[in-house]
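Here's the structure we're looking at; comments come further down.
Just one protein chain is left out here, and the rest sit where they should.
Up next is subunit A:
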Amino acid sequence: MTPKATILTSDEVRRALTRIAHEIIERNKGAQQLALIGVHTRGIPLAARLAQKLSELEGVDVPTGMLDITLYRDDLSEVAQQPIIRETQVPFDLRDRRVVLVDDVLYTGRTVRAALDALIDLGRPAGIQLAVLVDRGHRELPIRADYVGKNLPTAANEVVKVKVQETDGVDSVELWDLEALR
């Protein structure tokens, strides 16, 4: 099985993340008081990489965390027979911090809504921004990303697969036909 198209190669993923890191610095006038929180699963390594880039560019260690949104989903009765709960770890105080929520793909917006609810239950950040590697459209909620690696208009019967070195051994973004994956 092969993807319909390769949207981002390894180098392009790297460049997209570098650009996002610059945009984060630009918008926040530096990296002080920032925090990066990755949404399970692939948002976590992407958040870690952005933190590394911010550190290289600004000389600031930006704290990172991981967020599982399972208990906040609005489709828990449909998503799986037994939705799996993963680890949430935010080992710093959110108060007065500007949090950048990081995910791989922005689609309906429901994951981000759940993540916002989960995050606000953990504390009261000064603000929350959203960074995604791919925005594929089809929003069902009024949510938009502040930082986007690649805007990718898609059809509903297409699947965007993001692969990252840390879990998949390679960095790439691919477009697949849903039928081909069934």
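Here, a residue touches a chain if its C-beta (ideal position, glycine included) is under 8 Å from a C-beta of that chain, and two chains touch if they have at least 3 such contacts; residues count from 1.
One rule holds for everything that comes next: contacts and distances are computed from a predicted model.
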From "Sugar ABC transporter permease", "Membrane protein YedE/YeeE", "Aspartate carbamoyltransferase" or "Flagellar motor protein MotA", the hidden chain's UniProt protein name: "Aspartate carbamoyltransferase"
Identified contact with the non-displayed chain, of A:11, A:26, A:87 or A:179: A:87
Hidden partner chain, touching residue among A:5, A:79, A:141 or A:155: A:79
Where the missing chain touches subunit A, by residue: 68, 70-72, 76-85, 87-88, 117, 121-123
